[in-house]
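As you look at this complex, bear in mind that one protein chain is not there, while each of the others sits in place.
Each chain gets a letter, A, B and C, in the order it is written, and its residues are counted from 1.
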Amino acid sequence: MGNSFGSIFKLTTFGESHGIAIGGVIDGCPSSMSVDFDFIQKQLDRRRPGQSEITTQRKESDKVEFLSGIFEGKTTGTPISFIIKNKDSKSNDYSHLKESFRPSHADFTYQKKYGIRDYRGGGRASARETACRVVAGAIAQQVLATIGVQVSAYVSAVGSVRMNKSYNEINLSFIDNNVLRCPDNKYAEMMRAEIEQLKKEGDTIGGEITVIATGVAPGWGEPVFSKLHAELGKAMLSINAVHAFKYGFGGVDISSSKGSVSNDVIIDESGTTRTNFSGGIQGGISNGNDIYCEVAFKPVATIMKKQESIDLDGNQIELESKGRHDTCVVPRAVPIVESMMALTLTDYYLKSKINKI
Amino acid sequence: MGNSFGSIFKLTTFGESHGIAIGGVIDGCPSSMSVDFDFIQKQLDRRRPGQSEITTQRKESDKVEFLSGIFEGKTTGTPISFIIKNKDSKSNDYSHLKESFRPSHADFTYQKKYGIRDYRGGGRASARETACRVVAGAIAQQVLATIGVQVSAYVSAVGSVRMNKSYNEINLSFIDNNVLRCPDNKYAEMMRAEIEQLKKEGDTIGGEITVIATGVAPGWGEPVFSKLHAELGKAMLSINAVHAFKYGFGGVDISSSKGSVSNDVIIDESGTTRTNFSGGIQGGISNGNDIYCEVAFKPVATIMKKQESIDLDGNQIELESKGRHDTCVVPRAVPIVESMMALTLTDYYLKSKINKI
Amino acid sequence: MGNSFGSIFKLTTFGESHGIAIGGVIDGCPSSMSVDFDFIQKQLDRRRPGQSEITTQRKESDKVEFLSGIFEGKTTGTPISFIIKNKDSKSNDYSHLKESFRPSHADFTYQKKYGIRDYRGGGRASARETACRVVAGAIAQQVLATIGVQVSAYVSAVGSVRMNKSYNEINLSFIDNNVLRCPDNKYAEMMRAEIEQLKKEGDTIGGEITVIATGVAPGWGEPVFSKLHAELGKAMLSINAVHAFKYGFGGVDISSSKGSVSNDVIIDESGTTRTNFSGGIQGGISNGNDIYCEVAFKPVATIMKKQESIDLDGNQIELESKGRHDTCVVPRAVPIVESMMALTLTDYYLKSKINKI
Partner (left out) sequence: MGNSFGSIFKLTTFGESHGIAIGGVIDGCPSSMSVDFDFIQKQLDRRRPGQSEITTQRKESDKVEFLSGIFEGKTTGTPISFIIKNKDSKSNDYSHLKESFRPSHADFTYQKKYGIRDYRGGGRASARETACRVVAGAIAQQVLATIGVQVSAYVSAVGSVRMNKSYNEINLSFIDNNVLRCPDNKYAEMMRAEIEQLKKEGDTIGGEITVIATGVAPGWGEPVFSKLHAELGKAMLSINAVHAFKYGFGGVDISSSKGSVSNDVIIDESGTTRTNFSGGIQGGISNGNDIYCEVAFKPVATIMKKQESIDLDGNQIELESKGRHDTCVVPRAVPIVESMMALTLTDYYLKSKINKI
């Protein structure tokens, strides 16, 4: 359980970090849509390890192979399945983990839950799984594009470096101007410096991603438990290492603001609001303004320093990490965050077709 | 759609603020459990309007009536249904809203989504719906109590007043010592002063609730999309006015911390960790330590000041609020937050029974 | 679990035969639809006990009260909830069942599953629950009527009396011409005679209902596991006492027919077929022709004769039925069968809105 996301546009993923392949199945993609395979691969490449000097050097070409659901370049409405083979999996790097639990990893919890685990590279708990989300998210982005919805994410903070700009002061076309995926080169440089310093120390650092959707019509979302922002929160919090989520209130402390300040006044028939503290959502339903959220990542748990822990028998041990790891995953997580936004919105878009008699 | 929560222990709620009744159905409650009706009513009373001088004076006795699923005081395994009749609903207070949209309310979005709405008191979008969550949450708390799990929440911030204490410095038995539900009387006084000041100004203010679950065994949660903290995030974000969610990292800025600091070292076989930055969850699965989250509320959108808006025809209008409203809902939201935690945990507890062969 | 039906248009029912009330919640009804309350009550009256001399004399007025989801006579898109109070429940009739298990009832299985049961009148397992299906089904029929779909059912067999006519030889407007709900008075008389004879013997008898939907457009249904006829089968088999289901092949033995005979030749662009052995469904998707099914009911298990059984302690006992029961439930089941057809079709109709890009 837990390996599916969405109810109408539904993604199920499978696969372990060092198994034969990872992959996924999308059920519910509308038919007759032309698929842009280059865009999918481009998004995968933005997530891929080894893409720049600040990421892990694990080499995975991450080429996706589609097995079904697309005929002569178009979706048929039947399940779109795909696999990405695991190539550069140095499983021996992990043999020392067979009987030990890394701090702040899922080793201990999987062992307790299932009584067994594929310990190689985190197995199912590895962030490698998110490549499948990117494939499906790239298809969801194409569905959204047919109705003019655009999703973009960028790095807004790394460690102590925080870009002091609201999302609407940003030129979204600058996002990929640097390997940090921070659309302001000045901040990007500071972030890079912070990452390089920590890399030298063998340490890791967290950060934050801001994600925006433009072009969403009013009326997407469901009341009560499945509010649009509640599902967005779940979507983002399901990404490895994400620990906090906020929608709206860009650059403002929610708690200390007053209603007279944070209320968004509607100024025209289409629902445009003078301010957008609500992040484009009221009562869980889109109001036609930009949707935006902030997603906070904790530092990567795998550090290049000795750490204490225990083994399967409860003995105290000392662990030293091997393998090739990121100092800061946030730049690589940008397409993942975009994908989870796109998957969530697509599901609600399709639901919005059946509101009224 | 959107009116159900949970997959095994599943709550469906119904009802509008000024209709005949609100209510709910719980499907999947284990059978043969004795029901403590006093505890349910006590939780409802903690949420009830008019309970103290700092809350709205709308008077609702909020007496719950159970219609099914309980026989001779015990759950039977069949759906537990209940209703709470609406009594003190002054619908005339809302007739002026029939053709206008309040700023930062769900009026506009419901109208756009459904083409029709029960405009009285927010209709389905009213926070009155949360009374049903409290009934179901109180039952979930009783399920959890059978295995030693305890859920508690308290107000940790109101406006600019923030209690500078971690959850484990708190005496949870002090929570109801004051109407603020802040377990430190000194902070409670400061919060009360802030609320009273804003009430005079006709304004409103947000705040924050911290919620803790103790006694959760390792192994609750599901991988990938349904991580325990992802569902908790969704649960909390589905509460009216909640805009942000964080788990773990109590009192610490997630982004700027380093892996070498925030990693939680396991010190014994049962999984106890020296620190608990992870908030009791690793890889989406409980690790046996305390689970805790912070839930941020924006200010109530209904303020006692004139505001601009538009009407159904798109004309600019000026709105003035009537009715009886809270300056700060956060103290009344404490049992709601506890309920959403309990509902989420109960669902995962039941799922945890079927992990292994 | 198990108390909900449908995925988009979703009904959840609750309540026990001799509890305070039974009721239901419909989530996902399209908004802005005018509700015909008279039609709902008319369908309830067709199911109601005590409606004619051939049914049980238990008197239930079965008046439905709506609590939410309808505003000024129209659906709002929010959950439609309703209750039917239990009035004439002579619970003392059942006190002898507290510690014994009736043959071919759910007494033993509920006891084994839940370890507890509301033994009064079958509790949750009572066919009284189906009144809630009729309320929801009558609303679903109204949704379908907006697009020209009509659902009708009639009694095609009682015991050994089988009406030798195909559904398209029937005048559907004759169904309610007699209390048997068999549209041919000659057969209706024979059925009535059979029922009266068995009533004298204190015995019971089964029968069969044929149900037809006209006006269904091509393209409703889902491939593979959720084929339209598979869900219809589940819908019908979930009705108390139903033991068999067949779609298409009216008046023909499926097994012994040849492909050259039973293939339905398409004769025009709209998909009209010369014959309709397929029952209006190909590959699980409607083809635009009439949909029809046959639903077989076993005899009522409660007979007015002494029967052997065991009690809670495993002792052999002799049971004698009390209470007021039907000799043949099939005529009263006609609106239930119509309702399950309408609920299923409405769900697929709504899904059909989201097939294509």
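Just so we're on the same page, a contact is a pair of C-beta atoms (placed from the backbone, for glycine too) under 8 Å apart; a residue touches a chain by one contact, two chains touch by 3 or more.
Since the structure is predicted, the reported quantities are computational estimates derived from the model, not experimental observations.
A.B. asks: Pick out which of C:D27, C:E60, C:D184 or C:E208 touches the chain that's been left out of the picture.
C.D. replies: C:E208
A.B. asks: Which of these, A:S52, A:S68 or A:N164, touches the one chain of the complex that we don't see?
C.D. replies: A:S68
A.B. asks: Which parts of chain A face the unshown chain closely enough to count as touching?
C.D. replies: Touch with the absent chain occurs at residues 1-4, 8, 10, 12-16, 19-23, 25, 27-28, 31-32, 65-69, 71, 74-81, 83, 113-118, 123-124.
A.B. asks: If the missing chain were put back, which residues of chain B would it touch?
C.D. replies: 7-8, 28, 30-33, 75, 77-78, 143, 146, 223, 350-351, 353-357
A.B. asks: What residues on chain C make contact with the chain left out of this view?
C.D. replies: 1-5, 13, 101, 103-106, 108-110, 112-115, 124-125, 129, 157-160, 162, 198, 201-208, 218-227, 229-231, 233-238, 243-249, 254-260, 262-269, 271, 273, 277-279, 281-288, 296-303, 305, 307-310, 314, 316, 351-352, 355-356
Convention: only the chains that are shown with their structure count from here on.
A.B. asks: Only C-alpha atoms count here: how many degrees separate chain A from chain C in terms of the superposing rotation, rounded to the nearest 5?
C.D. replies: 180
A.B. asks: Distance between chain A and chain B based on Cα centroids, please, to the nearest Å.
C.D. replies: Distance between chain centres: 26 Å.
A.B. asks: In chain C, which residues are in touch with two or more of the other chains?
C.D. replies: Correct list: 8, 28, 31-32, 75, 77-78.
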